[in-house]
Each structure stands twice: as C-alpha cells, then as structure tokens.
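For this depiction, one protein chain was excluded, whereas all remaining protein chains were kept in their positions.
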Amino acid sequence: MEKRTIVAVLVFAIVAVFFFFSIFLIHPFGKPGQVNMDDHIIANTQNETGTNNGVTSVVFDYRGFDTLGEATILFSAVAGVLMIFRRVKQ
Amino acid sequence: MFSLESGSGFWNPILWIFIFFIAFLLFYGIRGFGKSAYKKDTDQTKAFLSGNEESSAEEMHVKASNLYWGFTTSMKTVYTELRKMHTGNASDYVLWFVIILAFLFLIIGVM
Amino acid sequence: MGMEFLIANILVLILTVVASLVAVLLRDLLAAAVAMAAMSLLLSLEFFILQAPDVAIAEAGVGACLSTAIVIIAIKGTKRTEDE
Amino acid sequence: MSGMSKIVKTSVNILFPLTMIFGLYVIAHGHLTPGGGFQGGAIVASGCAMIVVAYGSKWVFKQIKEKRLSSFESIGGVGFITVALLGLVFSSVFFGNFLAGSNLLFGTTPATGSTGADFNTGGVLPLMNFAVGVKVIAGLFVIVLVMAYASSVKEWDT
Amino acid sequence: MNIIDVLIEQSPALIIAIPLLGAFLMPLVSRINSTVRNIFGLLVLCLTGFFVGILASDVLANGPRLYIFGAKDLAVPMVRILFEVDSMSIFMALITMVLAFITLIYSWSFMKDHDGLDKYYTLVLLLITSTLGMELTGDIFNFFVFLEISCIASCALIAFWISEGEALEAAFKYIVVSAIGALFVLFAIGLLYAQYNALNIATLANVLKYTFLDKIILVLLLVVLGMKAGLVPMHMWLPDSYGRAPPSVTLIIMGATLASFYGVLRVIFTLYGNVLSTTMRFSIPLNVLVGWILITLAIISIIVGVAMALVQSDFMRLIGFSAVAEVGYMFLAIGAGIAALGTPYATTALQGGILHLLNDALDIGLLFLVAGAVYYITKKRSLDDISGLARNMKYTTVFFVIGLLAVVGMPPLNGFASKFLIYESVYQLNPILSIVAILCSILMLAVFVKVFYAVFMGPELPAFKNVTEAPRSMLLAMGVVAALMIFIGLFPNLVIDALVKPAADALLNHAQYIGTVVGGV
Partner (left out) sequence: MIEYIPFIAVVTMIFIGLYAVLFRRNLIKIVIGISIIESGVNLFLITLGYREGGVAPIFTSLPPGTTYPAGMVLPVPQALTLTSIVIGVAVLALMLSLVMHIYRKYGTLDVRKIRRLKE
C-alpha cells in the first residue's frame, strides 16, 4: 500500500470514531431536549404571521433573511454557470 | 505624541524619520571625504574579468528562478519535502483538511 | 414509537445508505447517477416518514429530478466510464 | 440531443401542462399546505427539463434565449427583495410582515388550531412565494438548459 | 425623530439590501451599455459605503447595535435572525468597503476588453455582500449562508478566465475544499442546535457548557474557518486560486478570506468566550491549549509560506504564498493573545493582530494590483520572461517598492507598525517565536527583492521596448492604496486609537456582546 493510503485510512478512522462517539451524546431520536424556540414558533405562527404552515412561516418570516441568502445563492450559481459557459470572442 | 506603546518599547515614525534624515546627512557628509578622482566612463569604472571581454547586459542577466540557486540547493532536503507536500491533487487538499481535523480531535477532544 | 413506524424507518434508512454506497462504488458513472437518484428518492421518503412534507417535496423535485438531470448531462458532456 | 421519438414528445406534451399546474398549485398554496416557492419552482423546472430532454436542447435554445430567462430570474429576485423593503417602509423593519393582520390582501388572520384552508391569509408570504417561485423556475431551468446545450454541441468556441 | 437616526437604525439591513439589489439589477442594467453599468456599480457601492460609514460612527460612539429582522422587539427565545454590529464587525466592514471600492475602480480599465462583464460585476457585488453579511451577522446559520454565497461567488470569479485550463482547475479545487468545509460547518450548527435549541451566537454563548459535543463543534468550526483563512497545511487552494483569479478580484476574494479569519475570532472570543478562561482540563486552561494550537499552525504557516514563495516563478502565485505567510502572522498574534489571555501584552498582541489584518489587506492588495498592472501590460506571468519594466512604468515601480517595503515590515511603513506590536508581545510569551517571525520577515524581503530585480530591474527586453504606463484608473487605485499605507505607517496611533483598540476591546468583552442580546429582553 502507498503511504498516502495508509495515512488516509488512519485519519479517516480517527475522525469516524469521534463522529460515531459524538452522535450518541445527542438526545435520543425523537426526544429533543430543549424545544423552547420551536414551541414558541408553533404556538405563535398563526397569530403573528397568519400562516397555517409552520415551515413556510419559518422560511419566509422568522428566518426570512436566510431565504434571501438562499435565493442569492441560486442567483450566484446561475450567474456562475452562465459565466462559465459564455462564448469568448478571440 | 505619535508614538505607539507596546508595553516594553515604543515606535514613533515621525521621530524615526527625523533620525533617519540626520543619519542621512551625516552619511552624505562622510561620503564627501572620499576620493574625488573618480571619473565616469573611463577604464577605472570597467569591470575586470581576468582580461575577458565583458558580456552584454542581456547575457549577464540572471533569471529569477536561478537567483537563489545557492540557498535552494543547500536546503534541498527541506524543499523536496515541501514540493512533495504540494501535490496539486484536489483529493489531497481534502486529505490535509481531514488530517488536521483528526489531530485537533485528538488534542482538544480527548483533553 | 409504533412498530410499523420503526420498521419502515429503519428499512428506508438502510436502503438509503445502501443506495449511496452503490452510487460511490459503481464504475459506470451513469449507473452511479441513477443510484444517486434512488438515494434522493429514498431520502425524500424518509423525510416524509419523519413528518417533513415540505422538505420531502423539495428533495424529490431538486435532488431526485434536477440533480440527476444535471449529473447525467455532465456525464454526457464528458465520458461515461471511470478510468483508473 | 436532437429530440426523441414521437411517442416521447406526445407524452411530454400531455405531461408538461399537468406538471406546470401542479407546480403552480404548490407555489400558490405554500402558506396552507406543504410546499412553497422553492418546491413548486423545482417541480416546474423539472417539467421544463423534461421538455429539454424530449425536444433536444438546441430546439429549446432556439425558442427561448438564456438572456431572457436570466432577466426573469433577476425580476424574481428584485421582487423578493422589494417585498422585504416594503416591510421596511410600512412596518419600519426589514422583512416586516406588514400585511399580516391588516385585513387587506392576504391579511386575514386564521383562527388558532386546526382550520380549513383560507387562501386569503399569510400576509406577505404568498407574495414572497410567488417571487421566489419565478426566480427558482427561471434559475433552475436556465442551469439545465445551458448545461444541456453545452454538452450537446461538440466544440463551443472558447 | 431625526432622519439620520432613522437611517442609522436601518443601516444594518440596508448595508446588505442595497448591494444585493444592485446585484439583482446588474444583469438588467448592463444591457443598456457599459458606462451606465460602471456608474451603477459605483453608485451602489457609494450608497453602501455611506451606510457603513454612518453605522461605524454610531457603533464606535455608542457601543454594539442590534437589528432584528422582521420584528420590532425580541421574543424571549431568539427565534428571529438578528444582526449584532460591534466595533470588530464594523472594522471588518470598513476594510471590506475599502477593498470593494479599489476593486471597482481598478476593474474599469483592467477588465475593459473582456466579455461576460455583466456576470463579472454581478458576482463582484454578490461577493461584497456576502463578505459584509459574514461580518455583521449575529446568527450562526446566517453566517453559514453567507459563507456559502462567498464560496460560490469566489469560485465563479476564480474561473473567470475560462480559456485557461489552470483557472478552471483552481476554481474546481477551491469549490471542492470549501463545499466540504461548509458542510462540516452545517454539521456543527446542527450539533449546536440539537443541544441548545438556538441559533443565535449570543444566546448560544450564554448557555454553552463545553461538553464533549462542544469540543467537536469547536474543532469543526476552527478547522473549517482556519482552512478558509489559509492556514498551513490547509492552504493549498489559496495560492492556486489567488494566482489564477483575475488580479482585480483577488482583493475581494482576500476580503472573504479575512472574513473567515474574523469568523475564527468570533468563534473563539465570543461563542467560546465564557468557557475559554474558566475551563481547566488536566490543569491546562482551555485558552492556553487553543492559543498554542493556533501558534503552532501559525509558525508553520509563516515558514512554509515564505519558503515556498522563495522558489515560485509565477508572479501572482508568489504573492499568494506570501499571503499565506501574512495570514500566519495574524494567527500568531491572536494565538499569543489567546494563550496569554488576561495579561497586558495579550491585549497588545491582539491589537497587533487586528492592525495586521488591515495592513495585510492593503499590502498584499497593492502587490496584487501591481502584478495585475504588469500582467495587463506584458501579458506574461512568469518572472523569467519579464525584465526591465522600471524604465517605462515608473509609477508602477514606485508603488511596487512601497508595497515591498510594507509587506516585509520596513519602517516607517504600515507593515512595521503592526509587526512591531506582534514581535514585542510575542517575545514576552516566548522569545523563540518572535525570532522565527523576524527571520521569516527577512526571508520575505529576499522573496520580494527577487521580484523587484526580475520584473523592474535588469536589461530591457526587446519585446517590452515600447510598453507604456498602466491606464489611469489602475494607477488611481494603486495610488489610493499606497497613500493609505503611508498614512497608516506615519500615524499608526491614530488608527489604533480610533479603530483597532475598540475592536480588540469588543472581542475581549464578550459579556457585553452577550448582554446586548440576552440582557435586552
């Protein structure tokens, strides 16, 4: 085996061990520990945003600025793709 | 007034420029004591290369990559390692990232 | 947690992981792209099981359809097999 | 890609309007049912990708220029940010939901708890959904179209 | 209510909204003609700069400022995204604006003969927006979103010269590395959310307990942001992309890199601020551990950066490697500041690091501008092919000499002021570090003397007999940077008192940052 493969397998294993170890310290599946932020959203989404869909109210109202960023990401990707496939006059 | 304190020393650019100016004047004065027999464009300014003809400037020009030839040759072992490190392979870039991740996991995570 | 839920959940998760493994291991890139589409579809099913219909629709539309289309277009623009 | 057989084209002709309607429905009902601008936009864009596959990218490229699509995308983005800026004007905070609870357009507040689908709710969210929908349709379609065109021509002059 | 007060109150949102709107409108505007497009870009930047200016004057006078998106007041759980602007953020924003203006002015001439310019200016505005967003935001997921925008926009700009295979290669490497990094950041954000059910930096910092998961999060954030800032040995994307991007945009790509460096500062000093000095593991305080890790990586960065720069023959790639070394100096300073947290020289080190951030942006920026001017005139990259340009490009030569002296830390230019603070304070932590730093500075001089000798001195090659001086807008951009550098060099204490000291205090005073949000409920 190459030296690179050995090193790669070794560090891959170390990182994997740490990740696997860490996920058992998160709350068990289906039983989130603290939920005050989300409970606040679920309880208030109909009054504050007038929306029945909790996810949409988070996407466009509570965290609307992230969605603007997300739209910007798509926009910059489109600009990038169009730029990469532009015709160059030479 | 314009000085920068570091706790153990200070740095004042205005003062530095003033002192530099005085030193320059002193240097200029001392330079005046030198030989006044120097004349331009005579034999005394020509380089003496064991009697050989002096080459033109283009031929004498040392290329940039050869400029520190002595240094790089004497540090050859270091530079071969450094060059081997910069493989230019995108997977290796990610591998270095994972290596540092593993090291810091071992240092910070265990402690 | 209900038994059906648990079984469905675990089954879909195992299939997702297997699909991603297949997508990585296959030599034929077109087959890998199809495996990736299958992974996205299973993932969107998993999102649906986990009560996230919004994300499930997005993953089905974007991941399973458009991403696969883009990957297949890219494979068509380059070449199909993975040479070593 | 010069286009596929007649059967494929015919079935795409039937499927495309259905996909379009479903996508637009998902966009419009984003504040009531699962879905929204992104999801619906992705569905419509996949319908458009279907057209590209069936008819060939050169044909589609002749019908619609990528500059026009990119302008549509810009308009969607400008619409989104304008709605957000209107929030700044009317409720003096960026991304303010100035229509919610005002009983104007989309301004009805639903009753709390389980309710029926009242389309006239959500404040600015339906507007944002539409803007994002336009943007995502144009953006994803133009990506697929340009990449398909580039992969179908042998030599592009770069 | 005064109109200025209203503008100041709304300025955090407008700083992002205006360039974003400009970017969305740019494809439409550039259909008219190129002059309108240039004026539109300048107008957008001027408006943004105005808002950054008034916000800066307010923040420096009155302390941190909050902006909540979508509501007037905070709900008790921080459900909304908020911007928290303190002196450090505004310092970074000012640097970004300076780099943005210079980029725009320089691009007018440099990019004149290219096509695809509508996309170019769109991406430039997007990159500026994302950099500003990373610096002003107070929400960690929002930080991730802006990080991702900056990745995509930088990648597209690096690939701008698509007819060169190397540019595409550099862009691909950059996007692979940064996409994986960003995904690990997202994983870390997920872990934070799972534990504390919050995404706000101040709220998280208030409740952070330094569990095992927090250690994992610290490592993930530190490594990814360190990689984006260009720490050795994760720096390899940096010379590739700096060397192959158009030199006009290298400046703002560097701005994005510095924003990642700011992210490191924010993570260590604010997010982990509460636990940094109070946690002891195996009788080693956490701050000493983190500080020495950063110092080690920084010293390696300095040595490798300088050593590799010495053997480069490509002009811009060489500057890229010296940028790695300069990043090393910054990390050295803040590492020393963290390791010695609480002592007076730690504050000095921190100030030195922050001042060096500004100086690095200007010095390396000026060198890239000069390299761009040389490339514009000669169309050659290799140092071996260029010679004797000083005869015809006098102003460019002068600017290069100024940049050279500043980047190696010669008095009385600005590089010396910050390096002086770094050397003095690091010496008190450990003299060897300081000595290594000074030696590498001398090697850096050797690097740039080589460039000076190769490009500007030497015989006049026949191909460059009739070259002319660079166009006027490029000279103007270089002149502005050089003037700023001389000003900072001559009056460093003005800059330190006005900008750097408040920034360093804002970093150290994490209680204030947290209290602005949590106490204001």
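In order of appearance the chains are A, B, C, D and E, and numbering begins at 1 in each one.
Heads up, the rule we're going with is that contacts are C-beta pairs under 8 Å (C-beta built on N, C-alpha and C of every residue); 3 or more make two chains touch, one makes a residue touch a chain.
Since the structure is predicted, the reported quantities are computational estimates derived from the model, not experimental observations.
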Key: Of D:11, D:92 or D:115, the residue in touch with the unshown chain   = D:115
Key: Absent chain, residues of chain B that touch it   = 83, 86-91, 94-95, 98
Query = Can you list where chain E touches the absent chain?
reply = 141, 145, 148, 151-152, 155-156, 159, 162, 165-166, 168-173, 175-176, 179-180, 182-183, 186-187, 189-190, 193-194, 199, 240, 243-244, 308, 311, 317
Message = Residue by residue, what part of chain A touches the chain that was omitted?
response = 5, 8, 12, 16, 19-20, 23-24, 26, 28-32, 35, 37-39, 41-43, 45-46, 52-55, 57-59, 62-63, 66-67, 69-70, 73-74, 76-77, 80-81, 84-85
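We take it that only the chains that are shown with their structure count from here on.
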Query = From chain B, how many touching-chain steps at minimum until you land on chain D?
reply = 2
Inquiry  = Using mean CA coordinates as chain centres, what's the gap between chain C and chain D in Å?
reply    = 23
Ask   = Roughly how many whole angstrom separate the Cα centroids of chain B and chain C?
value = 55
Query = Do you know which chain D residues sit against two or more other chains?
reply = 34, 36, 38, 70, 74, 77, 81, 84, 94-95, 97, 140, 143, 147, 150, 158
Inquiry  = At least two partner chains per residue is the criterion; list those residues in chain C.
reply    = 54
Task = Quick one: which bits of chain D touch chain A in the complex? Just the residue numbers, please.
result = 30-34, 36, 38, 66, 70, 73-74, 76-77, 80-81, 84, 94-95, 97, 100-101, 106-113, 115, 117-118, 121-125, 128-129, 132, 135-136, 139-140, 142-143, 146-147, 149-150, 156-158
Key: chain C - residues contacting chain D, complex   = 53-54, 56-58, 61-62, 65-66, 69-70, 73-74, 76-77
Query = Which bits of chain D are touching chain E when the two form their complex?
reply = 70-71, 74-75, 77-78, 81, 84-85, 87-88, 91-97, 158
